[in-house]
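With one protein chain withheld, the remaining protein chains of the complex are depicted in position.
Going in written order, the chains are labelled A and B, and every chain counts its residues from 1.
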Amino acid sequence: MSELLLPPEHRYAKIIKERHNEDGSELSILNLGPTHPATHGIFQNILLMDGEKILEAEPTIGYIHRAFEKIAENRPFYQITPLTDRMNYCSSPINNMGWWMTLEKLLDIKVPKRVDYLRVIVMELARITDHLICNSILGVDTGAYTGFLYVFQFREKVYEIYEEICGARLTTNMGRIGGFERDWSPEAFRKLDVFLKEFPIAWKEFENLFERNRIFIDRTVNVGAISAEKAMAYGFTGPNLRAAGVDYDVRVAQPYSSYEDFDFIVPVGKSGDTYDRFCVRNAEVWESLSIIRQALDKMPVGNEYHAEVPEYYLPPKEDVYHNMESLIYHFKIVMGEVPVPVAEIYHPVEGGNGELGFYLVTDGSRTPYRLHFRRPCFIYYQAYPDMIKGSMLSDAIVILSSLNVIAGELDA
Amino acid sequence: MALETTEIQEKLIETFGSKVLAFNQDRDIFSLEADSDIITAVVLFLKNDPALRFHFLTDLCGVHYPDNEENKQFAVVYHLHNWYENKRIRIKSFINGSKPEIKTISNIFLCANWMERETYDFFGINFIGHPQLKRILNMDEMISFPMRKEFPMEDSGRTDKDDRYFGRTTINQ
């Protein structure tokens, strides 16, 4: 079997040859992925195993490399949001908003407070769905399907809110430069209220199901632990880093979209193991809920939903149909014939999995000269072989799902 | 903020002289250019200096400037971050277009490993001393480097798109 998988000069071949177990057993090679159902995405890991213990792992990625950065160099700025959607598709509004904020930074646009707050609400909703998927799938991987089926209904509720805001569910393509495409409907706020009432009950039950569950604790405590120093060296950010005990959060370190107005805790773990990652995500969901509540309370009155930037903000559709000037602006904006300064900027936002950065180089033309996404998953996934070394095969699966590696973001 | 950009600039000039230049703070991040042969020293200095402490590598990527002069056709861009003072810095290092190579920093920051592999994969920039410099996202069989400006975005082998029907024959041969 091993001959089929690996060329004879592979480093594993040497290890297998030189290793002599006392009981006469041999090492084996196991190919995990790229389409293994337990890996939630397409990653390949060639594992060198001693019985059920993993000695070495060699990851291969790039199975859904879609060349986002190349496409971005060929698209006007407005047409890049659909790409950001498809990066971390579990929390696409964060990516969308991150991209708009990058452009606003580039163009020096100040958005109204109300837009900031609306953005905060939608970004925190996205964070909830992201953590909800990660934690419930972690439950599935440790053998508890019920939690997943239960909380997944609430992800549908969030999607219904997205639908009210922008019309789409998963890949939202939400917003514009300077704000939103339309004001949020009263229905959106009503659904949000219902969600804020019902979801905490379900999430509490979900938490109760796992947090003190003997089986879950046995499967996750001290599994895949990573120290804070190592996590930082590997470029961890987001919940995975916070689980190791470092309280770095872009929302606090470099507040964007008026995050400084809200009062929230950055939950940190201690040992950086799978259980801590689970708990940090759980706690973040509670903080997100609290941020949404605060944003709704503090929401400035009025119905302002975009900044007054007619040069960059698409005119309303009815004007485009009836008004020559609007039509021209619409055309110019869509085709990217708007003035853009020559600059280099980097804008980070706190994505579902960590610091999501946009490094944008412009040369004044209609497309970015270079756009590089700092994708948190890509950077911290390289620690995976290190984290699973010495653990059991079934632990490797649990560690992978607790890291919440999203294939779209990993491969770009 | 305790750590001032002037302080960083002075320290860098004091240590590296004229090899660090083009200090700039007109946008969000304090940035500078560093000569490619001292890049590891600059990064190491920024990381280890007790006052600077840029201990976190946020991002590493390449940029292609085919219109520049021969010696400045590629750039490797490093984003470092000091979490203690919450200060970011961007270092840009230009390298030769026909023989793009620069020293690796994967021995300074573990996470640079894959970022450098990605940059190699996209631009063909050779990171000297990298432990495993091979393609990461694209197939190993690929010979060209897709993020270079001359490389077409669309697959050239497509049969279902007849360019005559799209009015694009002038751009896409």
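Going forward, a residue touches a chain if its C-beta (ideal position, glycine included) is under 8 Å from a C-beta of that chain, and two chains touch if they have at least 3 such contacts.
Note that contacts and distances are computed from a predicted model.
The chain not displayed here is annotated in its UniProt record as "NADH-quinone oxidoreductase subunit B", chosen from "Glycoside hydrolase family 16 protein", "Carbohydrate ABC transporter permease", "Xanthine dehydrogenase family protein subunit M" or "NADH-quinone oxidoreductase subunit B". Remark: the omitted chain is touched by one listed residue; of A:His10, A:Arg169 or A:Arg182 this is A:Arg169. Contact with the undisplayed chain is limited, among A:Ser25, A:Gln153 or A:Ser185, to A:Gln153. Looking at A:His10, A:His65, A:Lys113 or A:Lys389, the residue that reaches the missing chain in the full complex is A:His65. Residue-level contact of chain A with the missing chain is found at 34-35, 37, 41-42, 62-67, 70-71, 82-83, 85-86, 89-90, 133, 148-150, 152-153, 155-156, 159, 169-171, 407-408, 411.
The omitted chain makes contact with chain B at the following residues, 137-139, 146, 151-156, 158, 160.
Here, only the chains that are shown with their structure count from here on.
Averaged Cα coordinates give chain A a centre that lies 24 Å from the centre of chain B.
Those residues of chain A that touch chain B in the shared complex are 61-62, 65, 67, 69-71, 73-74, 105, 230, 232-235, 246, 248, 253-254, 343-348, 355, 357, 359, 361, 369-370, 372, 374, 378-383, 411-412.
The touching residues of chain B, when paired with chain A in their complex, are 27-29, 31, 55-59, 61, 63-64, 77, 79, 83, 86, 88, 90, 109-111, 113-115, 118, 122, 135-139, 146-147, 149, 151, 153.
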